[in-house]
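The structure under discussion appears below in the form of structure tokens.
What you see is the complex with one protein chain gone and the rest in place.
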Amino acid sequence: MSFTVYLSGEIHTDWREEIRRGAEAAGLDVAFTAPVTDHDASDAAGDHLGPQSEGFWRDHKSSKVNAIRTKTLIEQSDLVVVRFGDKYKQWNAAFDAGYCAALGKPYVTLHGDDIVHPLKEVDAAAMAWASTPAEVVEILRYVLRG
Amino acid sequence: MSFTVYLSGEIHTDWREEIRRGAEAAGLDVAFTAPVTDHDASDAAGDHLGPQSEGFWRDHKSSKVNAIRTKTLIEQSDLVVVRFGDKYKQWNAAFDAGYCAALGKPYVTLHGDDIVHPLKEVDAAAMAWASTPAEVVEILRYVLRG
Amino acid sequence: MSFTVYLSGEIHTDWREEIRRGAEAAGLDVAFTAPVTDHDASDAAGDHLGPQSEGFWRDHKSSKVNAIRTKTLIEQSDLVVVRFGDKYKQWNAAFDAGYCAALGKPYVTLHGDDIVHPLKEVDAAAMAWASTPAEVVEILRYVLRG
Amino acid sequence: MSFTVYLSGEIHTDWREEIRRGAEAAGLDVAFTAPVTDHDASDAAGDHLGPQSEGFWRDHKSSKVNAIRTKTLIEQSDLVVVRFGDKYKQWNAAFDAGYCAALGKPYVTLHGDDIVHPLKEVDAAAMAWASTPAEVVEILRYVLRG
Amino acid sequence: MSFTVYLSGEIHTDWREEIRRGAEAAGLDVAFTAPVTDHDASDAAGDHLGPQSEGFWRDHKSSKVNAIRTKTLIEQSDLVVVRFGDKYKQWNAAFDAGYCAALGKPYVTLHGDDIVHPLKEVDAAAMAWASTPAEVVEILRYVLRG
Amino acid sequence: MSFTVYLSGEIHTDWREEIRRGAEAAGLDVAFTAPVTDHDASDAAGDHLGPQSEGFWRDHKSSKVNAIRTKTLIEQSDLVVVRFGDKYKQWNAAFDAGYCAALGKPYVTLHGDDIVHPLKEVDAAAMAWASTPAEVVEILRYVLRG
Amino acid sequence: MSFTVYLSGEIHTDWREEIRRGAEAAGLDVAFTAPVTDHDASDAAGDHLGPQSEGFWRDHKSSKVNAIRTKTLIEQSDLVVVRFGDKYKQWNAAFDAGYCAALGKPYVTLHGDDIVHPLKEVDAAAMAWASTPAEVVEILRYVLRG
Partner (left out) sequence: MSFTVYLSGEIHTDWREEIRRGAEAAGLDVAFTAPVTDHDASDAAGDHLGPQSEGFWRDHKSSKVNAIRTKTLIEQSDLVVVRFGDKYKQWNAAFDAGYCAALGKPYVTLHGDDIVHPLKEVDAAAMAWASTPAEVVEILRYVLRG
């Protein structure tokens, strides 16, 4: 049994790498996908396209180019992991969770217990809440191996 | 032409009432719906159900009861307005936006320009960004009256 | 705000009537629907149709005629309540729950805590678990009134 | 012609193995999938995740982790076999059948004739009722070979 | 409980009127819809549109105009009755049945037992087979009244 | 039988009014809807929203506000009439036709025979091609009255 | 470019083989699928399953077993060819066409011009009408090669 897992959300720590390493160490047949995680590249994703823009429209252009990737990868995945860190707004992560919920795409959240309350609606539609990358790996191990 | 508009998000200011008053003053045929906006009542929505719980599971129970209402109203609406204030995480608002995006349900955002950048993915899938309740009313007036 | 609620499952106690009375007493704008709850009539629903049958095929004919009603009412409802009593197999109730889950139709379960474990998959996809008709009424009151 | 078949339901006898052996003996190109069938492992599927829980919430956590697997495998399958044994409630099996029915996913039931009557709604939406694993194998042989 | 029932198929006998009268006599709250049943008018439905055509293209134009009506009415109905008489090909009736099957729209067939065998695929996906208009009325009475 | 008909496309002649008058004269129960047909108002639909923009982004803002109306009305209609005049690009009309085609929403085209060839893909997915508003009215009369 | 083509309908002539040979001769990358075309085997598809039945129920059992195959293959195909011969009712072929139409699955018909009129509704929703297997091959050649 193989799985494709999309890793959504926070880009400032190496949680994606931890999950990848853990899955590899466990010998799991999982293909991981992710958005572009280079913050500056992501913000500039539409800069080569006209019209030259700043502020709202620059963000608009770049976000739509990024969405070509993220929307496709989310829809192709079997499971989405949505990570919330302890900084920043991370509204895109919550947006991805809502997107998954409406599609009926299963997702698990990954966050500390200090933000359980503000994430209650996001957690309510998730299949699981994990506190550490290791817990996510254990979920994957169980789901694929039993 | 009539419309049903769901007002999602921030519950600490009276923006919903401003939009309702504006639409009424303009004589628009709009029915507004909303989540339960009494914060304490919302947090306690599942307290009468077993098992008695605190923390994560209390939030879980209550969020799911709230979702019976919010999910139904979003799906029955013609348009969703998603409001982000200048405080709190408001991940549920971004979640609702993602939910709408996946359903193909049109939504507009309502927020100040100081949070344009962190909301770029949410705005990218929106039909419009409004800065004030009056702008939302003007959108409704145009859409219903031309 | 009004709601249509389908009452699925056990037909040997008057739980449907209790919920109806409770909703009426609370002044809620809820329309309740249900399968045919007369056991003998339900078993005989296809008897007037050919070919005359016994056993498996009699059940088959009657179940399909019943499904014309139940499938339509479930799809037209805003919420489904699925009741499990303390006797009988009640596989049709679990079937309805799975049907709702796949449609994305919100449902709540109604059952005693002695059958929590065998109902864990059914409860896992539900929006709430209620132990008494009064709890269901309270869910409806909250969802419709806040 | 190849098929993916999900084997849902009863976990106390070796019916899955019988079907697998029969399909192999017949040289059929069928990939079989299944839920985790180790009862204790399944009940404990969420135990490594917070918050530590007993009773309803322990079941809730584990059932959702299991659903990541079962929901995905059901949706990826071409056919589902739903097995009901002569003991236990097996509401999860009926739930899976209802889930398939709403998706338009074909399923066949596998059960003795002593439970034909309580399973009438489940059988009514099935493509076939088989009494033995050998009959299921024969269905597969016919469907794949003609 | 009210129902909308689309009456598809054979146009040479007054079976539609029999069902209408029976439902009225039984006091059922059913709205009946149907294709245009005037054969000549139906064949000429596109004659006022260019280009002037005969044979295949005349049929093509008219059938598409008719489909504006039939497709809409089928999708708006709660139940479809598909009638096969003892003459003519009536492929449009079987086409409507297949259309319903793919939509998950419940339908019942109405035909004599001399054509059970050639209609086996059509009957297999139906919720019931009725032999007379009176049997259809009895199905409606049961479904609406219990 | 009643119908809701969305009138898409060309805004420089009074074809919408001709169809409305014809349907009224024929006593048909049809509700007509349309985009905002005041060209200047339509181009300025987003001008009250930030950021102040010209060229591409002004068009972008306004088109999305217009889409709130057009998308909703198309999805609520039973039939769409797509009109192509003899001037201008009218890509929005062809866009609406493609949108209908993918939704399975029936549409008819209304255009002169001098543009049959460039409209061949649009006509191929339509239910009818009409050359005059009177022909559209006749289609409506037939579909509603037979 | 490769295609999967399901060949539905008449089973008394070798039209399937003609199309296969033609596609092979043209070097087209097409995988052909079909229902079980052995008439007796098809009628007996459910005979090994209980309860032992004759007439309507025998047909019912067998048709449902056949539908496991046909429904899956139709949904997996890129194109369906529906063949009507000059004998028999062939309602299953028209049923398949209607099924395709509702799914938005493209299909072409294959039949003589003597049955154009009774097939007008089936042809109206088809992408093409072919009179000979060679014409079907030419359609495939064009679609895959240009």
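Chains: A, B, C, D, E, F and G, in written order; residue numbering restarts at 1 for each.
FYI, a contact is a pair of C-beta atoms (placed from the backbone, for glycine too) under 8 Å apart; a residue touches a chain by one contact, two chains touch by 3 or more.
In this text, all values refer to a predicted model and were calculated from it rather than measured experimentally.
Engineer: Touching the missing chain, which residues of chain F?
Structural biologist: These residues of chain F touch the chain that is not shown: 55-56, 59-60, 62-64, 66-67, 84, 88-103, 113, 115-125, 129.
Engineer: Can you list, in ascending order, the chain E residues touching the missing chain?
Structural biologist: 50-51, 53, 55-57
Engineer: List the residues of chain G that touch the chain left out of this view.
Structural biologist: Within chain G, the residues touching the omitted chain are 1, 3, 78-79, 106, 108, 113, 127-131, 135, 138-139, 142-144, 146.
In this section, only the chains that are shown with their structure count from here on.
Engineer: State the pair with the higher C-beta contact count; candidates are C-E and C-G.
Structural biologist: C-E
Engineer: Between chain A and chain D, what's the gap in Å when you average each chain's C-alpha atoms?
Structural biologist: Averaging C-alpha atoms per chain gives centres 31 Å apart.
Engineer: Express in whole angstrom the distance between the two chain centres, defined as the mean CA positions of chain B and chain D.
Structural biologist: One centre to the other, that is 40 Å.
Engineer: Measuring from the mean C-alpha position of chain E to the mean C-alpha position of chain G, what distance in angstrom results?
Structural biologist: The separation of the two C-alpha centroids amounts to 23 Å.
Engineer: Multi-chain contacts only, two chains or more: what residues does chain E have there?
Structural biologist: Within chain E, the residues that touch at least two other chains are 64, 67, 113, 129.
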